[in-house]
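Read the structure below first, then the notes.
Note that this complex is displayed minus one protein chain, with the remaining chains in position.
On to chain A.
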Amino acid sequence: MSSRSLLPQFFFSIERHLTLGVARQTNFTRIGIRRVSYLKQKSVLALSTRHLFSDVKGFIPCHRFLSSNMPPVVPKTDPIKIVEDLIKNNRIAVFSKTTCPYCIKVKQLFSALNLEIGVIEVDTREDGADIQDALLQKTGQKTVPNVFVNGEHVGGCDKTIEAHHSGRLQFLLNKSQGDASVEMTDAVKYDYDLVVIGGGSGGLAASKEAALLGAKVAVCDFVVPTPIGTTWGLGGTCVNVGCIPKKLMHQAAILGQSVEDAKTFGWELPEKAKHDWTTMVGAIQAHIGSLNWGYRVALREKKVEYINAFAEFVDPHTLKTTDKRQKEKTITAKYILLATGGRPRYPDIPGAQEFGITSDDIFSLPHHPGKTLLVGASYIALECAGFLAGLGINSTVMVRSILLRGFDQQIANLIGNYMEKHKIRFQRGYVPIKLERIEEGSPEEGTPGRIMVTSQNEEGELMEEEYNTVLFAIGRDACTNKIGIEKANVMLNPKNGKVICDEKEQTNIPHIYAIGDILDGKLELTPVAIQAGRLLAKRLFGNGTLITDYVNVPTTVFTPLEYGCVGLSEEDAIAKYGADDIEVYHSFLTPLEVTVPKRDGNEGYAKLICVKSLDEKVVGFHILSPNAGEITQGFAIGLKLGAKKADFDNLIGIHPTIAEVFTTLNSTKSSGADVLQKGC
């Protein structure tokens, strides 16, 4: 039955509702919405409604009718509405082309899974191009297939297949059933409105916000000691073993450089300035100690209960907490927020946990680390190598393949080159296979001991070298495997143990949420977790409606030369828009302050990645320079507001600064022109 044949009947019913006034109209709207939810639940009723209305097209003619008899509601068939309707009225919506092999693949996937889909074939309709434009506006994706599940954008063919493998697809499909069937009732009395597991940046932000809105809140935080026994206070990774001590040690290293530079500016200083590791660690740890205390005071002031104990699920609403004296307690909560974060991974090789350390240990190491091997190509490995070398410590980085996977690779290589020029040794293509203790360290004398590291390259060639300290920075694992998460039936991505959530940080269990480093497919950054935690609390306990925007999040890697970026890497921009549609404006740069000491000309670098077909909209911003973090933070607002290259050109620079380079970028990468800076 075609939708058209239903029209007269349909018109009649609308006309009647209209004459009966507004109340009836509301009624009509409600019927429309109900139909959608029936469809989502895939009940028998849904099938019968489907027969009645055929497919989504059934809804469009009625709007046409309205427009011809009344002041125009929708002047012509608005492509945005066509898109929204298909998404709204189908559990799975696919925008497709009949001839496209990827579209066929996606449709085959759903058919193999026995799932019904709503399809618009854009190549069979006159307004196909308009629909694709509407999709681009909505999703930033121009290409087909473009897949939505239960209203949420999944992406193209690869993304959909990936979602199928990661479990996200199943999660999105189940979601609507959960929403409909589980009604939160207050009939059951819980100990708390909200229990947050994990007192890191995100967990603390969420708990304080929730308490401020009147909720009864508890935060469970417990630091499991590292293999060598390091532990710390309230506040999570960022404050204790991440951003804060990292940036302070980075600063200590920069000061070393500044002391050397100072001599060329006339400061009379000793020939060789000496650095004392224990003084630095003591000062940094004292600051962290005051932060830990400050967080506890803040929780107390805001009436959030702090439970210094390890929490694990007993059932979806019940947690068992165990404190350091092994005292157990059971608490219940209406909502539970998972904010357990991650911990560094150790390789599965002999001696790794016994003799190696990680970023969890380095910032409070009581003795000078001595000759240090850093294993891994992560930003953590490079940052640690950077500040250690800056403090005059012999540092070697062992990497299996590329540096900074996921980041812009041109910049990653520039960072590597700069570090290599500045006393950091790279051993590429090797992985450690064994650590052996040659000599114990002496805590009394503050010496680190000696470790023999055996490593191997792809050809199987072995290499042995002695170090005082070996630090692993090969990745971080989400802390989701020891909290009894299976007892709450929360879905994890089996590949990485991260929690699968929708765009509102909700898991497949409606009263359980997750934020921060354990969120699958999201960014592992403190401010992201804080934002997510705050907004989530406002949605749960206030009348907040905002959801966290995970797009265009600025970030900075604090390598000796800092790297700030926001938006897409060049690789990702090419993958998304195609190489032909990308223009890259770039320049090397020399900060003024390095000219007098006569060091490092043209080590810095700036680039803007623009999309030609979007009027040179800037989709990627990259800067390698001192203070890159400070520069990137400001420019990020430009990208969030959709700045074009012309906007950057129109901006007047501040002279003399590094950041002013972005107002005068006129060489394109494609031109191949020389972009080395040649003086003022």
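Basically, contacts are C-beta pairs under 8 Å (C-beta built on N, C-alpha and C of every residue); 3 or more make two chains touch, one makes a residue touch a chain; residues count from 1.
Note that in this section contacts and distances are computed from a predicted model.
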Omitted chain, identified by the protein name its UniProt record gives, among "Anaphase-promoting complex subunit Apc11", "Ribosome-associated complex subunit SSZ1", "Protein FAM114A2" or "Thioredoxin domain-containing protein 17": "Thioredoxin domain-containing protein 17"
Residue in contact with the excluded chain [from A:V224, A:A286 or A:L462]: A:A286
Touch criterion as defined above, residue of A:R296, A:K371, A:K498 or A:H622 at the omitted chain: A:R296
Hidden partner interface residues of chain A, rising order: 286-287, 289-290, 292-293, 296-297, 300-301
